[in-house]
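A single protein chain has been omitted from the complex, and every remaining protein chain is retained in its original position.
Note that the chains take the letters A and B in the order they are written out, and that residue 1 is the start of every chain.
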Amino acid sequence: MSSSASPTLPPEPAAPVYINALMFNTVGYLFSGMLIFLMQLGFALLEAGAVRAANATNITLKNTLNAALGMVCYWVSGFGLSYGGGNKFIGSSAFFLLDLESLGFTEAFAFCQLMFALTSSTIMSGSMAERTNLVSYCFAVIMLILFVYPVVVHWCWSDWGWLSQMGYIDHAGSSVVHATGGCAALLGALMVGPRIGRFGSSGQPMSLPGHSTVLVAQGALLLWVGFFAFNICSGNDFTQATILGHIAITTTLSGAFAALAVLLAVKAMQRRWSLLIALNAVLAGLVAICSGCATVPHWAAVIIGAFAGLQLLLTSHLMVRFKIDDPLDAIAVHLGGGIVGTIGSGLFAREEGLVFTGDFSQLGIQLLGILCVCSWTCAWSFLVFFALRRAGMLRVSEKAELEGLDVYTHREPSYPEFMGMRRDPDELAMRPTLFPLAEARDLNA
Amino acid sequence: MSSSASPTLPPEPAAPVYINALMFNTVGYLFSGMLIFLMQLGFALLEAGAVRAANATNITLKNTLNAALGMVCYWVSGFGLSYGGGNKFIGSSAFFLLDLESLGFTEAFAFCQLMFALTSSTIMSGSMAERTNLVSYCFAVIMLILFVYPVVVHWCWSDWGWLSQMGYIDHAGSSVVHATGGCAALLGALMVGPRIGRFGSSGQPMSLPGHSTVLVAQGALLLWVGFFAFNICSGNDFTQATILGHIAITTTLSGAFAALAVLLAVKAMQRRWSLLIALNAVLAGLVAICSGCATVPHWAAVIIGAFAGLQLLLTSHLMVRFKIDDPLDAIAVHLGGGIVGTIGSGLFAREEGLVFTVWCFDQHGFCRRLRSFAPSLVFIRQQGDFSQLGIQLLGILCVCSWTCAWSFLVFFALRRAGMLRVSEKAELEGLDVYTHREPSYPEFMGMRRDPDELAMRPTLFPLAEARDLNA
Partner (left out) sequence: MSSSASPTLPPEPAAPVYINALMFNTVGYLFSGMLIFLMQLGFALLEAGAVRAANATNITLKNTLNAALGMVCYWVSGFGLSYGGGNKFIGSSAFFLLDLESLGFTEAFAFCQLMFALTSSTIMSGSMAERTNLVSYCFAVIMLILFVYPVVVHWCWSDWGWLSQMGYIDHAGSSVVHATGGCAALLGALMVGPRIGRFGSSGQPMSLPGHSTVLVAQGALLLWVGFFAFNICSGNDFTQATILGHIAITTTLSGAFAALAVLLAVKAMQRRWSLLIALNAVLAGLVAICSGCATVPHWAAVIIGAFAGLQLLLTSHLMVRFKIDDPLDAIAVHLGGGIVGTIGSGLFAREEGLVFTVWCFDQHGFCRRLRSFAPSLVFIRQQGDFSQLGIQLLGILCVCSWTCAWSFLVFFALRRAGMLRVSEKAELEGLDVYTHREPSYPEFMGMRRDPDELAMRPTLFPLAEARDLNA
């Protein structure tokens, strides 16, 4: 370079500034936060692909609202209740992030933690898809991020929390994020009831396939990327090279083995290779390893992943048996996977796990923790959803559901140019809807 | 680990090497650059979803070309005119990045800045979609990235620029990136004219909805991610932890409140929950906070975001009124949002903003600046310092005038040469088949509500058919 001529920006510092952990972690939180925020896109695509085309705009808006509304709620009280000092049960400062206005390090931490909160609340939108009122869903998001989720975080992740002080292992939120979201999803699906046509007149389940497997795959693969950032970021200290690398490998193994185990199981049971179930299995494996990713050895990650995958088939079957309609299998993935992961840490944690110590105390703490987290979330979810159902707000009208929410509620059909396509053109006059919701039903039957 | 056996790569260094700001910033620029480059994909999807299926290949190619051509133009003169020393008005070295060949730090900086340039020029492709000649669009990209945008950057962001030296606040480019791109988009949409069928015989607007709301949402959510990198990276110093974290929170709040404000407003006005307008509102909120993200307090980000969202509705309405056809509402999002944001910084910047220079009395009767904000203050406006607001207004005015002038020249010349717009035949048939012979969804071709129409219409997707849907 001609040393004289071009004093280009930015100037290199005269005396080198060395990077300390505060700077490093700040940047680490921010980049992780962005990659975890990609998971919002992942969930939006996963859910859009898994619903019928007549409801694709609706579910996408729910995901967008989940992000926007969740950000506001987390700002208002989410961070304060989670990490704002306080007692063993609940935080009590830093509401509206007021005290942190000029503390960039903590603001960056809040940004990253916000993304975890958004992940938790978006799980509901899957299990309640295609039939839930938009306003009700907003109330559920507010309930979860404003109050329920932050309290769980305070228990399990903050220095003051009673579970945290007992040594509860939940590194990246198998229980905090996923079981919490999964419980809300379970209660929501229960209270809102199954979609019209999901169960036949004699109660037999009918297939209502989503409108695009490619979108589902796209969402799931994006979530796969996001989960790495999710787990790696969770220790909140990017200087711990030893732990970070370990997390990357355990997360890799758990997701991969979940997919392979389930693919083979489905092939054996149904004589077909199922993409959609394999994708859900990947997610279940990733959810399960969140808890122990920093503490279990590689081989245990294999076991936890495979087990989380296989429980998916069982839990999903149970949901159908109990006539709980979960279009995304979100309950099986997040609640089922979360429970498996939380217990798995109790068994396989290298220092405290049952397998390594013969000591049941850690397993007991894990069981107590997951029980309390689930009870807490279920109780509040029940209250809110019950109130909404009483108010008649929880579910859309039958007319809206049959016509498809995109046109009825939003007047924005998802694929306007592909409207009105029918196998039999004679049907056209009879059916004013864009996409025949019941038509695809006989396909997988 | 068995200490003897496996000397696996890479070896751990014997004496620890400590990381200095140069290394740290280099890596920071590169990762940010990649995430900002994701915004090219975001724009491509947003625009592809917002046009009709018969033009989806065309708009996607325009976005691809925007990236490829923009990279070349920025290499040729973009970086040199922006940051290559020079006078107050324009840079004058580092063309072709020649002087930087072995300065990885500055190369990484150029890489990151390139992505900002690409963002600026891609805005036009939205407002001019479905009717603009591909070659004309290339000329517009060349004009913008080769010359017009770098000069604006030199003014506002380089150490030598006259606006920069006056203390102009535009941290991440509400005016530099978005208003510049928005002005070019406005002139382009004006000069190329509305799409066939956009305005009825009596001038009433007709709806020509895009072919996939899911694609639009996908693009917008990806842009949402990209905007965080966009704003965080803009200070060009990743060691400033205090500022970076603040930016993340203000950006978060602005986008979120824009979406919520607009959703409620649209619900109140049109009795429906609109996904597409909400997504545009998010983008407008993010565009507006670019300027002040590092300097305004949290509550001001809320105001700026909500205001940027609501102006979207007004600006969009004005566009229709003046018969400017903007399929993406890119002008309302980027130009409107950019102006709101630039003015917002003048009002709310914590040190210099008008609001904080007002004097008040506290509970003891002492006269204090509102800057030391406390609930105990008695709000009596004594005097405010309008100078920062003046600088902001001057800056946005100069940036817009400069860009509009050059855009007018180029688009006018192209129109005169008859190159600006595709033929009517091409527009009706759809550009994908006519210009590219690559229909976007070949297997979904020829679908009609009425099979009898088939013989009459050779096009793949009936462009006019969807029109009556939202009517």
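Here are a few things to note about the model shown:
Quick note on the criterion: a residue touches a chain if its C-beta (ideal position, glycine included) is under 8 Å from a C-beta of that chain, and two chains touch if they have at least 3 such contacts.
Owing to the predicted nature of the structure, the values given are computational and were not obtained by experimental measurement.
Here the chain not displayed is in touch, across the complete complex, with A, B.
For the chain missing from the display, the contacting residue among B:77, B:106, B:158 or B:213 is B:106, taking the whole complex into account. Counting over the whole complex, subunit B has residues 1-2, 5-10, 12-13, 16-19, 22-24, 26-27, 29-31, 33-34, 37-38, 40-41, 44-45, 48, 56-57, 60-61, 63-65, 67-69, 71-72, 75, 96-98, 101-111, 114, 134, 215, 432, 435-447, 451, 454 touching the chain that is not drawn.
Residues 18-25, 28, 31, 35, 52-53, 83-85, 93-94, 99-103, 105-106, 109, 157-159, 209-214, 217-218, 220-222, 224-225, 228-229, 232, 236-246, 248-249, 252-253, 255-257, 259-260, 263, 272-276, 278-279, 282, 297-298, 418, 421, 423-425, 435-436, 439-440, 443-444 of subunit A touch the missing chain (whole complex, contact as defined above).
Rule of thumb we're sticking to: only the chains that are shown with their structure count from here on.
For the pair subunit A and subunit B, the distance between mean C-alpha positions equals 30 Å.
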